[in-house]
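With one protein chain held back, the other chains of the complex are shown just where they sit.
Moving on to subunit A:
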């Protein structure tokens, strides 16, 4: 090939390049990046709470023609990455979404640790980070440190204190005595809840007759349950993660741990929980909750099943969906894809979601569900920090 030919080809390539660059600038889709576990220890939770809600939102937005940005209707294009439940991987993904894919917005990752790990990057590139599945007492601190971050699901202390409140209600009604067994998984969420929950229980006049932690990933929980049972408690509380939530319930049922209040942590609100335990789940208390009785929620659960093929959980799934509705409305109000303007809308606005109104006070959503209970095959919120629709907790009557 002659030198001149190479130059010609080079020039042609340049022209072609500038043309595609031109079309990209006048874009008509909004690129939404997402990085969350598809593999690794948190994949199980993310597969219930995170990905399907996101998928449903993208479906719904595109179905109605897109998000209205200024005078344009823009459809949403989703770019998904697996962070393999690793902080490093999550950081790399966010970096890639921001610099290579040039995503317009990025959905906050799944899990407290991964949200905290990626917060500095969200801040660096100026993306709003509406964190859902991040329950921590550090939310105010984080919100102050990264003004682009928003926290929706609540704090560990509120969750733990609500458990004490619910037990107090049951105790005052004469349904249970004052002996409690408390166990927790030895990992961030479990430790924080136990540390906040035990003093709250003691303050409320409960006697902690068994108190223990077990390592993350423990599948054999028979010793935990049998020791708890030997302490003869009136209530059993486990600040647990999904596999142990199932394992503890299984063992409690086999060992005949008959307590008036049986509380287990993450995954109690999953459809798989009632799927596995059926009628035995009746009366089990767990982290989170919703008000499943409103028309909006009922329609949403139905649609979730139809579009994604799986059932949504009764805690963080609808909050996850709501957080995306909040982002959508903030973009529409800002009338631009300018991230700083959208963040401004988020900071000051009030938003309509499937769960009702949501506002941020100091970048933190202050009203959320804390404790729920299985009743007639549905998980009803029994305690919240100021939301409507809570039902009264009842004592568990055997398995």
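To be clear about the criterion, contacts are C-beta pairs under 8 Å (C-beta built on N, C-alpha and C of every residue); 3 or more make two chains touch, one makes a residue touch a chain; residues count from 1.
Quick note on the criterion: contacts and distances are computed from a predicted model.
Visitor: Between "GT4 family glycosyltransferase PelF", "2-hydroxyglutaryl-CoA dehydratase/benzoyl-CoA reductase subunit", "Branched-chain amino acid ABC transporter permease" or "Oxidoreductase", choose the name on the UniProt record of the chain that's been left out.
Guide: UniProt lists the chain left out of the view as "Branched-chain amino acid ABC transporter permease".
Visitor: Which residue among A:79, A:158, A:310 or A:337 touches the omitted chain?
Guide: Answering carefully, the residue with contact to the hidden chain is A:310.
Visitor: One chain is left out of this view; which of A:70, A:147 or A:223 touches it in the full complex?
Guide: Touches the omitted chain: A:223.
Visitor: Looking at A:154, A:243 or A:318, which makes contact with the chain not pictured?
Guide: With A:154, A:243 or A:318 as choices, the missing chain is touched by A:243.
Visitor: Looking at the full complex, which residue from A:65, A:126, A:147 or A:256 touches the chain that isn't shown here?
Guide: Once the missing chain is taken into account, the touching residue is A:256.
Visitor: Please identify, in ascending order, the residues of subunit A that touch the omitted chain?
Guide: Those residues of subunit A that touch the unshown chain are 37-41, 43-44, 46-48, 51, 85, 183, 186, 212-215, 217-220, 222-224, 226-227, 242-243, 246-247, 250-251, 253-256, 267, 270, 272, 276-278, 310.
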